[in-house]
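Let me begin by handing over the structure; questions about it come next.
Of the protein chains in this complex, all but one are displayed in their positions.
Letters A and B name the chains as they come in the text, with residue numbers starting at 1 for each one.
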Amino acid sequence: MSHPGVTTESRLVRMLLIGTAGLIVGLLLLMPLLAVFIEALRKGWEVFLASLHDEAALSAVKLTLTAAAVSVPLNTLFGVGAAWAVTKFRFKGRALLISLIDLPFAVSPVIAGLVFVLLFSPHGWFGRWLEEYDLKVIFALPGIIIATMFVTFPFVARELIPLMAAQGSDQEEAAVTLGARGWQIFLRVTLPNIKWGLLYGVLLCNARAMGEFGAVSVVSGHIRGETNTLPLHVEVLYNEYQFSAAFACATLLALLALVTLGIKSAIEHFTGHRHHGRH
Amino acid sequence: MSISIQSIHKTFGGYKALDDISLEVSDGSLTALLGPSGSGKTTLLRIVAGLEFADVGSGKILFHGENVVNVPAGRRRVGFVFQNYALFRHMTVAQNIAFGLSVLPRRRRPSGKEINERVRELLHLVKLDGLERRRPDELSGGQRQRVALARALAIKPKVLLLDEPFGALDAQVRKDLRRWLRVFHDETGLTTLFVTHDQEEALELADQVVVMRNAHIEQVGAPQEIYDQPRTPFVYEFLGNVNKLAAAAGPAQYVRPHEIEVKFAAEYEPASDRLAVVQHLFSAGPVASLSVRLEDGQFLEVEISRKQLDELALSEGDKVALGFPISDNR
Partner (left out) sequence: MSKRRVIPGFGLSLGFTLCYLSLLILIPLAALFLKAAGLGWQEWWRLLGSARVLAAARLTFGASACAAALSAILGLPVTWVLVRYRFPGRRLMDAMIDLPFALPTAVAGITLTTIYAPNGWVGAWLLKLGIKGAYSPVGVFIALTFIGFPFVVRTLQPVLEDFAKDTEEAAATLGAGRWLTVRRVVFPMMVPALITGFTLAFARALGEYGSVIFISGNLPMKTEILPLLIVSQLEQFNVPAAAVIASAMLVVSFMLLLSINLLQRWLDWQKS
């Protein structure tokens, strides 16, 4: 039965390759994931739960959720608008616009934080003006939200643009000839066709928004209980040698990652379409 | 409703897609826009529909005397059937057909019951009774095409436009659907304009054929007229098989394979006939096709009936005399 076809390898080679791939994925990816949970529970459930009930941890969770709750919807709106503009119309500078949307992927998160410090810190461009009105951006919630928006900017657009480009505009044009108007076309024709891609983009955007570290770290000022997001809280605990607590909080973020991957797999399974994002 | 297209120009970037196109389509006619790809026929159809806009300052498009150039596509009351049907994949057949009614402003929108009734009528009209709840991907190509047609008809269009209506279908379905569409058109009397690159389709189906090439209209006329009296070499070559005979002086002569008369070499008349040698015989089918070589070395294709072939008892290598029709402007 195991007669190898002309386009596959002998059984032995296949087993060896599968074993090698398993080893690579196991050592490189699976081991760190397991380590998060093992380290978190090293001192038992009580320490684990206490670390999560800690006030600073709770406020970090709250801040993380708040930042995501603002930045993800805004970037979703942007992503849909940008995808509509560049896939349904041809105009001068379109190719440039598509490249510019990718720009934040090429920017180190640290630099993303830095640019907002330059703009909004007391010595920055708008520093004096902000001070006059007693507004705080850097080392405060607005700065965290803006930095998060910067780094998660392309996710939804990146998912939608290839999808909508591949689908073309035939269905929208058909809707036009049948008398449908602006929002009717989007809500009744376009949206149902892109909903899975949109959901996937939102999911990735959210995962990154909640997990963002570098950019937020630069603008947050690390004020415990005030401007620490969950990833920053993990850092603080780790640097204070509270390893079990750090890993306990890290499990929340790891679970977020697992849920994201799970839903991604489910969407792919459901739609039979594979997403090859680069993020 | 009649359509009058008056000196329409269209350029894409620097590329001329339509150059001064004028055309009259009479009320209730079935007109084919025929041409090779890139001839501008689809662009013209899309401009009539309002899916594309003619160059600023160029001519007019009149629907029953009224200029619709500034009327948006959604208000032109045009039924448009896309080449790949553009059915809404996430909707059922019934939802697809009802779409044009359900997007009407509330005060003009029929009630749910009325819409359902209309959907049923339309499905009956296109012979798809009972398929309301199917989704487009559960239908065959021919069924999809008819759903697209029903969807376009739901808004009670004044004009029906079809872009390559049979392009995506296989040969047999194509033939059936073509006949069905002709009958359908005669029953509804809807002014219909369709785009095709298939000359057989255009000649068989249309009342009026518009042959297009390189952004121009080459010839407009009834199918018979276009076939029998082609006005340009392009039309001659594009419609049906044709032999091109190089002449010693003057322009080349065109002659269709069935127009050539084949006689015994003994009946040769030097004044009008030419002598040739039979190179190959293809006699499978109702018509026999001969490949012959003239004395000057040119090859011609000739078609004769099987009966005539038997009478002549030809075989390869035989010498024959060929009689040519009297040509005027060829």
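We take it that contacts are C-beta pairs under 8 Å (C-beta built on N, C-alpha and C of every residue); 3 or more make two chains touch, one makes a residue touch a chain.
Keep in mind that this is a model prediction, so the values were computed, not measured.
Undergrad: Sort through B:I5, B:L18, B:A32 or B:A73 and give me the one touching the missing partner chain.
TA: Among B:I5, B:L18, B:A32 or B:A73, only B:A73 touches the chain that is not shown.
Undergrad: Any idea which of A:V36, A:A50, A:L141 or A:L199 touches the chain not displayed?
TA: The one listed residue touching the chain not shown is A:V36.
Undergrad: So which of A:G179, A:G197 or A:G211 would be touching the chain we can't see?
TA: Residue touching the chain left out of view: A:G211.
Undergrad: Give me the chain A residues in contact with the hidden chain, please.
TA: 4, 6-10, 14, 17-18, 20-22, 24-25, 27-33, 35-36, 39, 77-78, 81-82, 84-86, 88-89, 91, 97, 99-111, 114-119, 123, 125, 146, 149-150, 153, 169, 172-173, 176, 181-182, 185-186, 204, 207, 210-214, 217-218, 231-232, 234-235, 238, 243, 246-247, 250, 253-254, 256-258, 260-262, 264-265, 274, 276-279
Undergrad: List the residues of chain B that touch the chain left out of this view.
TA: Chain B touches the chain not shown through residues 50-53, 56, 73.
Here, only the chains that are shown with their structure count from here on.
Undergrad: Centroid of chain A to centroid of chain B, CA atoms only: how many Å?
TA: So the centre of chain A lies 52 Å away from the centre of chain B.
Undergrad: In the complex, go through chain A and note every residue touching chain B.
TA: Within the complex, chain A contacts chain B at residues 170-171, 173-181, 184, 188-189, 192-193.
Undergrad: Can you name the residues of chain B that touch chain A in the complex?
TA: My answer: residues 49-51, 72-76, 78-80, 82, 84, 86-91, 99-100, 103-104, 151-152, 154-155.
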